[in-house]
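Would you mind keeping the following structure in view while I ask a few things?
Just one protein chain is left out here, and the rest sit where they should.
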Amino acid sequence: MTYLVASGLQKAYGRTAVLSDVAFEVAQGEFICLLGPSGCGKSTLLRLLAGLIEPDDGRLMLAGEDLTRRPAWHRDIGLVFQNYALFPHLSVARNVAFGLEMRGLPKAEAKSRVAEALELVDLADYRDRLPSELSGGQQQRVAIARAIAVRPRLLLLDEPLSNLDALLRGTVRADLRDLHRRTGLTTIMVTHDQAEALSLADRVAVMSGGRIVQMGSPETIYASPDTTFVASFVGNPPANLLRLPPDGIPGWTPPPPLAAAIANAGSRPLVLALWPETLQVVERGHAHSIPATLRAVEFLGAERRAHLRLTDGQTLLAHPGEQGEGDVGVVLRGNGPLPTIFDAETGARLIQVAT
Amino acid sequence: MKIGTFVRATGIGLILLFAVAPILVLILAAFDEGRFFRFPPRGLSMRWFIAAFESAEYRASVTRSVVVASLATVISVGLGGLAALGLVRGRPPGQAYLEALILAPLALPLVVWAIAFLQVLSYSGLGGTLFGLILAHVIITLPIAMRVILATFTRIDPDLEAAARSLGATPVRAFLRTTLPLARGGIAGAAALSFLVSFNDVVVSTFVAGAGWVTFPVRLYAQLRGEGIDPITLAIGAMIVGVIIVGAIATELWPRRRGR
Partner (left out) sequence: MRSPREAGGGTSLSPTLSLLFIAPAAILVLAAFGLPFLLLLALSLASPVEGSLVPDMSNPTLAAYSRILGDGFYLRTLATTLAMSLATAAGCLALALPLAHWLARRAGRARRVLTAIVLLPLACGALLPTLGLVHLLGPLGVVNGTLRGLGLIASPLPLLGTQLGIVIGLIQAFLPFAVLPILAVLDRTPPVIEEAAITLGATPARLWVRIILPLAWPGLLAGGLLVFCSALTAFVTPQIVGQGKVATFAMLAYQQALQVLDWPFASALAVTMLAALALAAVVTFSLARLRP
């Protein structure tokens, strides 16, 4: 059952197009992440949903109502700002009550809704403090309480974790997931951090250059990227993207299914995506191994990561073996995302190859 | 929403017009060919501008204003800059009080002070002297100069000097080669502001300027009170406004130069 439908959204500032033909659908209760690098238009899209800016073209439907030209103050959409945007002259409780006062809720009901919202973000004891007397994390929870107290039809979160220190980020991530489960609010969150998007969202919309380039479950976005951009942006580390010269990577005979797929793709320039966790460092000369030089093995606690250089200068990350620095080979382990072939010019995915 | 923006822009435009209307009318009136300005003007001419350059009396009073303002500016920027340096880079006892003291003339009513200062000057035999006039102007320009320079110094990252010292510069050289070049714009701004305030001052000058040192504003004020408006003064006023506007535009368009 679709709840929010955006179609053909366009927005340009002067001659710079910020959003081009953005269309997507969201089901009620879904948690969506808009993921992309800065300048990709994700924040513009969020502000457009909130009604803070008007689209040049396109339509926005929420629960069957056309919201496109409706002013922000009549939309019933909660927005949690990146810098929280708490009213500095109002106490925590007055901040949370603001939206309820604007809706003319009876005092008693407003009071219980404020208490309920503050309870939900675990700030009941701070109701009379001023925002300036709270820590960053607490200010953010006030901002969330303020947005959800009005029981919005849509909850928008703008980079909610970017202003928190690394330690707090993990906790708040869990809190957000918990909040979503308890309130059931349809939520759209903007982030540039792919790990946040993968861990929180039911579906992720990857944005680039003012467009949604792929929208799907975190698993799909990670393991079946539609474009080289998605492949290079999602995952930590993301997939290795290898340029495939017409005569192949020097010294490498790919496994037969992959070799056939590459041959089938024709003579155009190709890019091959290989995920680090699917690659294993072995001794030089191993069957179907890519000849490479092991330059360093990075120790990351739970895992180790091998940094390699191919004979043509391209670099590669892989799972290390016992080999020391020097000449080695790299083979496919046959686990995880499938090797994926892209058209180098358009960046579009051509085929995923089971080996 | 679009209509709201338009209404708001119109309102703001009207307020801006209200704010600058006197200046615009002054310029228009200066070009009126008649002896008495009327609106709409009967004809426009440059005759009062030409007359302004030919009038020895007005030339002399403008020159006096320039001399007084220049002296006041040099003294204010010198003493104010020194004081700002002492406040930024030292921790003298009573720092906050010293700063408040030097800035006090900005906060207290100048007319009240001028009435008292007039008497003190007179009793000490300095009434009507150039010295007294300059002293009065320095009192109003010094706090302005110090405040601007203080703000400039405060904005400059002191780590730049630390970096220079770590590269082998002596503390004095580090200051001269990093902070001072970066502060040049602020110091120039302090000088321009001091000059402007002194050059335009009528409130204090009219109390302490003797017969021998009638600056242009004092002359203009006397004329407006008594004789009625001489169109030559309109032309001079328009030229002063012109210089201020050209100066402001030049500052805005001047390429931001890097300190050497």
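Per-chain residue numbering starts at 1, and chain names A and B are given in the order in which the chains are listed.
Everything that follows uses one rule, which is that contacts are C-beta pairs under 8 Å (C-beta built on N, C-alpha and C of every residue); 3 or more make two chains touch, one makes a residue touch a chain.
Everything numeric here is computed off the predicted structure, so don't read it as measured data.
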Completion exercise
Answer key for A:24, A:98 or A:275 versus the chain not shown reads A:98
Completion exercise
Note that subunit A touches the absent chain at residues 47, 50-52, 71-79, 81, 83, 85-89, 98-99, 102-103, 143, 146-147, 150
Practice task
State which residues belonging to subunit B touch the missing partner chain.
Solution key: 4, 8, 11-12, 15-16, 18-29, 36-40, 79-80, 82-83, 85-93, 95-96, 98-102, 104-105, 108-113, 115-120, 122-123, 135-136, 138-139, 142-143, 146, 154, 157-163, 165, 171-172, 174-175, 179, 196-197, 199-203, 206-207, 217, 220-221, 224-225, 229, 233-234, 237, 240-241, 244-245, 248, 252
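Convention: only the chains that are shown with their structure count from here on.
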Fill in the blank from the handout: Cα centroid separation, subunit A vs subunit B, in Å, comes to 55
